[in-house]
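A single protein chain has been omitted from the complex, and every remaining protein chain is retained in its original position.
The block that comes next holds chain A.
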Amino acid sequence: MLPLREGREPATALSNSSLLSSYQAPGHTDMSKIVEIDGVSKIYGGSVVAVDDLTLAIKEGEFVTLLGPSGCGKTTLLRMLAGFESPDRGIIRLAGEDVTSRPPYRRDVNMVFQDYALFPHLSVAKNVAFGLERQRLDRTEIGRRVADALSLVGLADKAERRPHELSGGQRQRVALARAIVRRPKVLLLDEPLSALDANLREAMQVELKHLHEKLGLTFVMVTHDQTEALVMSDRIVLMKDGRIAQMGEPAELYNRPASPYVASFIGTTNLLPVEVRSVADGRAVVALGGRNLELPAPAGLVAGHAALLGIRPEKLRLETDGTVGACQISVAVEEGLFHGNAVRLRCLGEDGSVLLVDLQLSQSSIAVPARGSRLQLSCDPTDLYLFAGDDR
């Protein structure tokens, strides 16, 4: 939907100066790190730790998503990048410059606010021009940049409207245009799609991703929606209690979760308690469904203790032809939820644990199992992951 005619801008005066400043910054070696968060903590009211000794580097041009449940500190971290909050400890560097104690109006970052925060007394064009009027630009240059930004988000014909005359999606685009028109070093997005309805949200996810590719800007987005994070980001930083639970590419977090918390926050995961039989040479033997399984052992796993075994619902298969897989689980179907292209079965294992199974219905040969029927499930050992702790 976005008419993305404009390619990546050639080096402008702005990006030249940013380059210069990173040269001048002492102790700054890695040019590609546009944001450096170094040991940052934020404590509210003397006791509530919102962000806890967090260190994170963001590369230039990267799309990083801060993901986590409410209260995990992701919004506080974003607001510290914007300058609305100041860290109690630690340093924030932007293009190599220490900006920790700089007010928001002296930082080369711009934010797309959750509820857009458009100025109700100004037209769309004036909203977009708001931040340009402080930069020493002449009127024609401001007009040109505003028109460019508005056509980039497909709102060229709405320039003279007031924000309250626009739909939610259009306001979102104005907020976006207003934030990118100043060509910031980093674009911050605070739950940018949360106020949109489901269909529009999906369309905007793709548009934002394309916009990121076109502009080549660094995007830092905050969201609690894991699907959004998986779809849009180059890298996800999953947070918990003010710390980073795991960070990496979306596929990495999905396929190799570092903890039960990550496994259950990103996608759906069955977590089965298992007993560790032995641990040796980085391999562990655990008991599952009366059979022993050998799996790569995570750090901290102790023989004789309980551990958690994770498996995604879609990685479980039905044993139909009687062949015996590497690992087997027998379950009883409790409930089947029809999803159109798949059916999600809620099953009970022999030990009473709940197991979710996703069956793709693309092959017409698969019939939806009836309630109460007993199933033999199998899976690949490579799709299983073992967790030492019970950190959910």
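In the analysis below, a residue touches a chain if its C-beta (ideal position, glycine included) is under 8 Å from a C-beta of that chain, and two chains touch if they have at least 3 such contacts; residues count from 1.
By our rule, contacts and distances are computed from a predicted model.
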Mind telling me which option in "Spermidine/putrescine transport system permease protein", "Protein translocase subunit SecD", "NADH-quinone oxidoreductase subunit D" or "YhcN/YlaJ family sporulation lipoprotein" is what UniProt lists for the chain we can't see? "Spermidine/putrescine transport system permease protein"
Where A:103, A:168 or A:381 are the choices, the one touching the absent chain is A:103
Of A:32, A:135 or A:268, which sits in contact with the chain we cannot see? A:135
In the full complex, which of A:44, A:119 or A:338 touches the chain missing from this view? A:119
Going by the touch rule given at the top, which residues of chain A touch the chain that is not shown? 82-84, 103-106, 109-111, 113-115, 117-121, 130-131, 134-135, 164, 178, 182
